[in-house]
Structure formats: C-alpha cells, structure tokens
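The complex appears here without one of its protein chains, the remainder shown in place.
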Amino acid sequence: MSAFLTYLLNGLAVGCAIALIASGLVAIHRVTGVVNFAQGTFAVVAGLCTSSLLGLGVPHGVSEAAAVLLAGVAGLLTGLAAIGRPGTTPLSSLIITLGVGVLAYAVEIVLWGDQPRSAPGLAGSVTIAGARIQTQHLLVIAVTAATFVLLALFFGRTYLGKALTACASNPYAARVVGIDTRRMGLLAFALGGLLGGLAGVLITPLRPISFDTDVTLIVNAFAAAVFGALTRPVVALGGALLLGVAETMAAGYGYGSHQLEVALGLMLVVMIVQASRRSAIHEEAV
Amino acid sequence: MIDVTDLVVSYGTAIALDHVTLAVGKGEMVALLGPNGAGKSTLANTLAGLLTPASGTVSGTVRVEGRLALVPEGRQLFPDMSVADNLALGGWRSGQRDPAPVYELLPRLAELAGRRAGVLSGGEQQMVAVGRALMSRPQVLVVDELSLGLAPNITADLAAHLATLNREQGLAVLLIEQNARLAFELCSRAYVLESGQVRAEGACAELADDPRVASAYLGGAIT
Partner (left out) sequence: MKRIAAAALAVAVALGLPLVLDDSALAVYVLLGLAAIVTVGVSLLMGFAGQVSLGQGAFYGVGAYTAALLALNGFPPLLGLVAAPLMAAVFAVLIGMPLLRLRGHHLAFATLAVQLILLSLAGQLEFTGGDIGLQGIPQFGIGSWEMDSAAAYAWLTWAALGLVMLVTHHVIASRPGRALRALATSETAAASSGIPVGRYKLVVFALSAAFAGLAGGIYCFYTGYVAPGSFPVLISIQYIVMAVVGGLGTVWGALAGASAITLLVQGLDRLAALPGMPTYAPSVLSYAVYALVLIGVVLFLPQGLVPALTRRDRPGRRGRAS
C-alpha cells in the first residue's frame, strides 16, 4: 500500500512537470493556432543551463530563475521565427518550430555536450502515511499548483491576460479592437518558454536531461494537451497527471521498459476517440 | 474624416474594390449601399487597417483623420467573455477600460454587464458591438450591417442611438447597409457600391428618386 502511495505521488510529480510543458503548448496553440514542436526544447535548455550555473557555484534560486528566463527568451525567439513573418500558415509554423528544435540540438551539443546532465535539487525526503517521497517531488507538485493558480488569475483577471484570451476566442475581433495578434502570439510563445523552462529546472534533479530528451517531453506534453483538445489547460493538467501516474505505475510494477508505449498508446487512443466524435468538415486542414 | 481616393484592393486575380473614391466629412453620417459581395466589408476592413499584406494587395490612398472604430459585420464579439470584458477590451486602443461612459449612452449594457456575450440575443449582441466600438472614443464609426438579422424595432432603437451620438457629439458615421430605407432615413448622403465600383452617389433624397436605386434597394417603392 505504501509502495502504491509512493508511486502515486511520484507519478503526480512527473505528471505536474508534463502539465507545465503542456500548458505552454496550450497557451501557444490557443493564441496562435500553432502547435509548438520546440516546447520540449525549452525544458531541456533550462535544465542544462541550471545544471551549468549550479556547477559554477551560482546559488539555488538565482540559477533556476536565470534558466527559466533564458527559456522564456528561447520561447520568444522561437515565436519570432514561427509567426514573425506575416502570412505563415500554422502548418508552416509547425515545421519551423521543428527546425528550431533541431537547431537547438546543435547549440546544446556545442555548449553542453551530448551526455545527460543532472542538477542537485531539494535534498531529503518526507514520509506521508508510510510512503517515503523525495522532497523534490513535493516541490514539483507545489510549484505546479501555484503556477496553474497564477495562470488562471492571469488569463481570467488581468487586462493583458484577457487580451490574450480574446486572441484565442476570436482573432479577427481582437484585431478589430486594435489588439496586435502577432505581438500577443509572441507573448504566448515567451510564456510557453517560461512554462517549459520551469518544468525543465524542476525535473532536472529528478531525471538527467540530455539534448534529445525534448522528444519524450514534447510527445508526453502533446499527449496531455490532446486530452483538452489543445485548448483547455485544466483538462490538459488532468491528462498530464493521468499520464504521469500511469507511467510511474507501469515502471514501479515492473513494466518500466514499456513506459513510453503506455503514454503514446494512451495519446493515440484519445486522439482516435476524439476523431470519431468530430467531423472533418468543420475543420480546415492545418 | 475619411478620405478614400482611387482605392483598389485585389486578392490574387479577384478585384474586390475597383478605383473607389469616397469621403465622409466631419460630423457627417454617410451610407454605403450595395448587395452581397459588392466589396463593402473589404472597404470596412481596409478603413480599419485590418487587411494584412498577405491577404490582399492595396493601392490608392486611404486617409483617416482621428480615431476610427469598426462595428464589424456579424458583431464578432468574444462569446465566452462577459459583456463587461468585451467592452473593456474595446478600450484597448484608447486605454480607457472603464465602461461607465458607454453605460450612460446605452444603459441596457449596464444591466447585461455580467452576462456572457455569446448567450445574448442578436439585438443585445449588436448593442455590445456598438458599445465596444465606442469604448475606443472614436471620432469616426464604421458600422457594417447594423440591421443584419435583427427585428426592425431593435434596429430602429440602435439607429436612434447612433443618430443621437452623431447629433450631440459630432461622431462621423459610415453606415454600411443593405437596408436602404434605414440608411436613407439616417444619413444625408449615400454611395452605391456594386461589383467593387461606386455606381452612384449623392444626397439621399436624390438617390431615392433615382429609379435604378429605388428598384434595386427600395423594392420599387419610392419613399
């Protein structure tokens, strides 16, 4: 029973990290209509950067904050490439973000090499109802919860957040009232970068990160986001937690080698169910 | 306030506006009539600066003096947001987020403030759209198809509000309409746009007497 609880909490922590990346994916997709393939890259960049900064003796807190900011800048740059040029279709933008992801490989290998890197996180562990759980796992859960509350407040209560929501709800109307939808798209990309970066600094102490970890991250995040049809962040959070728990349980009970298949299989099933419920007639090919 | 000279807008090989020249003076209320596909909405979007370089090519001159606000065809609200939020976003350009002045003009909106825009009736939505445009404190208002899909009494009510604004605050209005009766009632001058070209223009009283205009837009009956 205590093993089950440990797996559950560990799974929730993994799911939270996925949820942060997925929420960036959703934010960008809602505002711009673009699925950002480089979303996992932001986490990798932040994770590698924080490990370097901590290695150089920069204190905790500062290292993580700098890494997250760097990821935000990476998000902005990705956005500039993907939607900066007027008339770029969402399909072209997806391909550009794919290119950004591959370009990041080159930069990351030059800067950090091709071996996985880790970073120290919160040491120690606590025992909850007989289940031992690492403090870092709890930190991931707490930070994610706080981030989602802040995001809800930002999008629901602030003027800028409402303007972003307006772009998602009716881009033409947003332009009618004078909102620069392209600039809002860039803002969404920067936000996506920050969220991805946050996920990166949180998980690097839990599992080593290398330049090509982004594929696993983006695929998991996309799978989670697909639960919410790429537009509903809270449903994506639920999907991410489900994925995290399912994967950790699979690993914990001896199916570790099939972790990825569990996540991807789940994603395919969700997409197929959604496909059978929706008709293509109402959807333009993107 | 609006000065359009020799405007040509084309999408690929299709020409939406063909050498259009049109003006709206200070405090004037002008109608633009025309059937579906005449290029009316293209003109509205051009005036509002909403044509992107990717979507069409534009030549000619478009001068707009003062701030222009557009009430777009089909209202184009943010359906999942409250009326208050819709109005607040209308003030994006002017930086004015407090809807109180608009509530004063359109008191019904104050009652609807907390409702989701998407669930309102067509007339209420159109009122929100007008209110949202007014939030930017415009000197020129372009209203695209005010009467579309609305009951006559509701249209008349909204039109009366526009007329008041025009009379009391000197707001210039370009009323883009298919309903010529309404347009002639409100406006002093009108243009008739067909297939992207201005086919007729002049004082409403004269245009109403023009047999071609009368038969096409007033159902043959001359008011």
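So that you can tell them apart, the chains are marked A and B in the order they are listed, and the count of residues begins at 1 in each.
Methods note: contacts are C-beta pairs under 8 Å (C-beta built on N, C-alpha and C of every residue); 3 or more make two chains touch, one makes a residue touch a chain.
From a predicted model like this one, the values you see are computed outputs, not experimental measurements.
Q: Which of these, A:L8, A:A66 or A:I95, touches the one chain of the complex that we don't see?
A: Considering all chains, including the one not shown, the answer is A:I95.
Q: Residue by residue, what part of subunit A touches the chain that was omitted?
A: Given the touch definition above, subunit A has residues 35, 81, 85-92, 94-96, 98-103, 105-106, 109-110, 113-114, 172, 215, 219, 222-223, 226, 257-258, 260-261, 264-265, 267-268, 271-272, 274-276, 278-286 touching the missing chain.
The definition used in the following text is that only the chains that are shown with their structure count from here on.
Q: Quick one: which bits of subunit B touch subunit A in the complex? Just the residue numbers, please.
A: 48, 50, 52-55, 70, 72, 76-81, 85, 88-90, 92-93, 97, 132, 136
Q: Please give the residue numbers of subunit A that touch subunit B in the complex, ascending.
A: 86-87, 159, 162-163, 165-166, 169-170, 172-179
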